[in-house]
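Of the protein chains in this complex, one is absent; all others appear in place.
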Amino acid sequence: MATKENSIAHPTLIQVRFPANQQKGIHNRWHPDIPPFVTVKPGEVFKIECIDWTGAQIGNNDNSDDIKNVNLTGVHNLSGPIAVEGAEPGDCLVVDILDVTPFDKMPWGYTGIFELNNGGGLFAREFNSKAAKAIWDFKGIFATSRHIPGVRFAGVSHPGLIGTAPSAELLATWNKREGQLIAECGNCVPPVAFPPESVGSYVGQDLGKDVLEKIGREGARTIPGREHGGNCDIKNLSRGSRCYFPVFVKGANLSVGDLSFCGAIEMAGIITFSTSIIKGGVEKFALKQPIFLPSPIDPLYSAKLVFEGISVDYHGDGKQYNMDATVAYKQAALNAIAYLQKVFSREQAYLLLSAAPIESHVGAVVDSPNACVTLALPLGIFEHDILPKEDGLTKKDFGQCAIRSDGVV
Amino acid sequence: MATKENSIAHPTLIQVRFPANQQKGIHNRWHPDIPPFVTVKPGEVFKIECIDWTGAQIGNNDNSDDIKNVNLTGVHNLSGPIAVEGAEPGDCLVVDILDVTPFDKMPWGYTGIFELNNGGGLFAREFNSKAAKAIWDFKGIFATSRHIPGVRFAGVSHPGLIGTAPSAELLATWNKREGQLIAECGNCVPPVAFPPESVGSYVGQDLGKDVLEKIGREGARTIPGREHGGNCDIKNLSRGSRCYFPVFVKGANLSVGDLSFCGAIEMAGIITFSTSIIKGGVEKFALKQPIFLPSPIDPLYSAKLVFEGISVDYHGDGKQYNMDATVAYKQAALNAIAYLQKVFSREQAYLLLSAAPIESHVGAVVDSPNACVTLALPLGIFEHDILPKEDGLTKKDFGQCAIRSDGVV
Amino acid sequence: MATKENSIAHPTLIQVRFPANQQKGIHNRWHPDIPPFVTVKPGEVFKIECIDWTGAQIGNNDNSDDIKNVNLTGVHNLSGPIAVEGAEPGDCLVVDILDVTPFDKMPWGYTGIFELNNGGGLFAREFNSKAAKAIWDFKGIFATSRHIPGVRFAGVSHPGLIGTAPSAELLATWNKREGQLIAECGNCVPPVAFPPESVGSYVGQDLGKDVLEKIGREGARTIPGREHGGNCDIKNLSRGSRCYFPVFVKGANLSVGDLSFCGAIEMAGIITFSTSIIKGGVEKFALKQPIFLPSPIDPLYSAKLVFEGISVDYHGDGKQYNMDATVAYKQAALNAIAYLQKVFSREQAYLLLSAAPIESHVGAVVDSPNACVTLALPLGIFEHDILPKEDGLTKKDFGQCAIRSDGVV
Partner (left out) sequence: MATKENSIAHPTLIQVRFPANQQKGIHNRWHPDIPPFVTVKPGEVFKIECIDWTGAQIGNNDNSDDIKNVNLTGVHNLSGPIAVEGAEPGDCLVVDILDVTPFDKMPWGYTGIFELNNGGGLFAREFNSKAAKAIWDFKGIFATSRHIPGVRFAGVSHPGLIGTAPSAELLATWNKREGQLIAECGNCVPPVAFPPESVGSYVGQDLGKDVLEKIGREGARTIPGREHGGNCDIKNLSRGSRCYFPVFVKGANLSVGDLSFCGAIEMAGIITFSTSIIKGGVEKFALKQPIFLPSPIDPLYSAKLVFEGISVDYHGDGKQYNMDATVAYKQAALNAIAYLQKVFSREQAYLLLSAAPIESHVGAVVDSPNACVTLALPLGIFEHDILPKEDGLTKKDFGQCAIRSDGVV
């Protein structure tokens, strides 16, 4: 008979309840001196709760003033570190991402366009971005938005940010090379990179003042991805995937955060893990960065409309770039947005492209001077037919997404 | 009863028999003054034969001297132009790529590593490339190579190069912006772009001397992709896909070539098309570049091993780049090659990655300073298990691919 | 800012806490006179808790005595009925199965082989079945079993049993035709069908004695599938699917139960729904039975080993059957079990085939006298390679599943 005694829930090892900067088990810097907050054995199944990357600053409402005024000094918040018994530098930490779900009590997330001068984003300059957002309601495996009617898609829930702790040597390498880039670029807007910064540094544990100061002074910001993983925003590193991380410190010290429902639908929620260790895996697999096996349950939308982009015309100037896949990627995205604007508003089109399960492929980076990148938009997420048809596309009355209370877009 | 009278083959409108530079219906420059070689009606199904991009310079043999000495002045050879009745500037030309097959009489193709100073390639500098190649035998829908044992994969046969003819204005724009890039970059090796060049210019038709000189002087090289399509090397623009091209000249003047079996397995063969026209489609679909619907029969290998790359360390120098997806893509590819070298030789690993049905996704280009790109290698193409396992990977005795007759690699 | 006020959980409309036969909102007969237990509006998202089909009789332990002694008089238990405002006979009730999950507090399920004389099953006679079971541990989206080592698969979670309430006329039709079959078959073992039965009849509501007696006397057993849906055990009617049911009574009166994790991993848990109504849908869609759209997140295992079966040799007697797809299906399954027995024990092989995400296709039922049915076993669920290889398959030391405490198998 099924009983309480033979039905044991998997334990939740980090719980989030308070404001981010008072929460134990949350940190926002990478540093080898942040001790593990919890320790697990290989094979154990456990859950970790995560706040959203901003620390709950964004609300489920219909204007974007919270996006406009978001405080970014403390981002991104991570849950951890989690030590795995027996892991040592040079090993490979195998992490099974068994599930990623929103909280039952909080079935929504958001996609934001950030202001050019506060957060920026892919088209911050092209669009002279003003804050806007779409709230997405989670309905089981699907999300819909009252701010972008007519679409519904299944989530590729994933941690935007997951990685092992760097060693002191690796951290020094990061700080050196990123410092050089900052030095070269001067006062770019938006900034090219973010140096260590004591203000806003938070480790989620009671540590000595010296250590806290050292972490504030040296700790790498959690914004970008690096050799240990970090903020790679890889949609397909989703629930069900198996990831192989290089280990740089004793215990591996895994941290995770920035949960997303799909493309960039930011959310708070729960991630379920189990881990194992392959001794000497860094050498065995030539592991310079994480590698992973994707999930068998990533949504399958076989019909797609694909947009191409080439490395020309970064800011509308028609300039020829030299085999630049970033420019080509932007062009493909701009071409998709232009297409979607035949149906949606400009802000809706931009937000939809950020949120949806798109796939962007690097086609070619060998045919000088043009890199070619494609972006595939699944057709199955639209309630209406958006295929290219004889009669063209029909602009629907889909209103507008959440914008600033002063009405500026 | 089935009879000859009720069984009519689809016509072959361009046939290739002679050396490339004597062949009618072949050209290697983009120019509005190259007249259509054939004209078709919308809805008609027809076949076009193509030579490989080098014009049959590479042989089915076991050394790579032909790669080393390849003459690149005439590349890439295209079949066409094909005019479609009724197409006018501003229209959208819908092209169904109904099939792409090798010739029955020539069931093989090749993947090459070109010399740093003659052809280059993605890792020409990192590898100080010496000529190497793999011959792939086509066995129905599959390819195998005696030069890279232990792999077999289904083809995503596609035209590497397909596009409509540019208008005079568009051609002028190309020449201007590419000229500026060349001017800025001076004598880079390999070159950043290729200006118009009379030597080797070929149009495949008997035209007046003035026109030929004009085309030689102004005609855009067929090497890169541009707004009309061109050499985008998009694996998924494969047989079965439907492509929407902007039309710039009366008749659209479609040309095609550079057939590939999969990633970069170069081949000669036959492409089957049908076309239709959407009047005013450029405006209707905001068509700055081609868009397309992928094929329902692209091979499905659900299990994949995914490699990550970030925008650091372009040439082994550890340098930090600013959100550069090209660098991140290269890193992901180098990580995959390093992994494959645990099993194959360096040249085999590089060639295999060029040939196989890999998929490279742009993960993120918003988390300064690191772009993150992933590269997915399907596991189903290997006869042996290449998953990361407790015991590591086993170096097999897989010999070596075709190398130079002087033995230099 | 995210607040409690703007974060509202979807409501749970039926909760299960007590023994099945004391639980409100649970019933085990189909009858139009069972009133709705809850009523919802179209568009509302809501959750329904379900007990497992046996009412929690099976435990998470290592012998199968609970399977051997299971009491089947009360099966299958359903949660409901759920009325949808506005639904009327002749309408189509659209049901979105938004999610299906086990309880957090009960992360396990089971697959059972039932005794020939108590529950039976597909091969009850061929195997002279003795009770056995495998317990499956749910680890996020995956299940593994200590009783069948070496396999892990992602769940296609689904309600085995879901349907709308029959009208009095439809119920009478069922009782008549099934009664005739029972009359014809006499005392078959296992029985060919189950007539209405007052003993064990349960409706989960306080109703008058007359009504309860009528329901006991007339109510259709919940065991088979019928025109309203019911126990179809359609694996692909899974979370994420959209189902269109014919409506036979005012409110439609939907009921659901018999949750499964994958093939036949029985579990208790939570199903999330939303509904809508298409007026007159039965006529609009010629709706004789439910139709549905599958989920975009059903697990994708592209590599499969497929077994064939023909309509011969039902019970090892070599007899030729006339185009009988049931016999062909059994043969295909027996062929798969024989193959798996090269690696696993007989009981493990049988249970694995019951639990795994297999797909069985009807190949042909036109080539007299043999129907041909195939059964596809995904290769990606095995930790070891089970492909047909030169050296054959290797019997692993995988122990045995849970068997009877008297050791009889």
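A, B and C label the chains in the order they appear, each numbered from 1.
Methods note: contacts are C-beta pairs under 8 Å (C-beta built on N, C-alpha and C of every residue); 3 or more make two chains touch, one makes a residue touch a chain.
Since the model is a prediction, treat every value here as computed from it, not as a measurement.
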{"item": "Residue in contact with the excluded chain [from B:240, B:257 or B:290]", "value": "B:240"}
{"item": "Absent-chain contact - pick from C:197, C:213, C:367 or C:383", "value": "C:367"}
{"item": "Which residue of A:268, A:300 or A:402 touches the chain not shown here", "value": "A:300"}
{"item": "Touching the absent chain when the full complex is considered, from C:1, C:168 or C:185", "value": "C:185"}
{"item": "Interface with the unshown chain - residue positions in chain C", "value": "92, 94, 120-122, 173, 177-178, 180-181, 185, 190-194, 223-227, 229, 231-236, 244, 278, 280-281, 284-286, 288-294, 296, 302-310, 312, 318-326, 328-331, 334-335, 338-339, 341-342, 359-374, 376, 387-390, 392-393"}
{"item": "Absent-chain interface as seen on chain B, which is shown", "value": "1-3, 6-10, 45, 52, 56-61, 66, 96-99, 103-108, 139-142, 153-154, 239-240, 268, 272, 274, 295-301, 380"}
{"item": "Chain A, residues in touch with the chain not shown (by the definition above)", "value": "300-303, 380, 385"}
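What we mean here is this: only the chains that are shown with their structure count from here on.
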{"item": "Longest centre-to-centre distance from chain B, chain (CA-based)", "value": "C"}
{"item": "Length of the line joining the C-alpha centres of chain A and chain B, rounded to whole Å", "value": "32"}
{"item": "Averaged-CA centre spacing for the pair chain C and chain A, given as whole angstrom", "value": "38"}
{"item": "Shared interface positions of chain B, touching two or more other chains", "value": "302-303"}
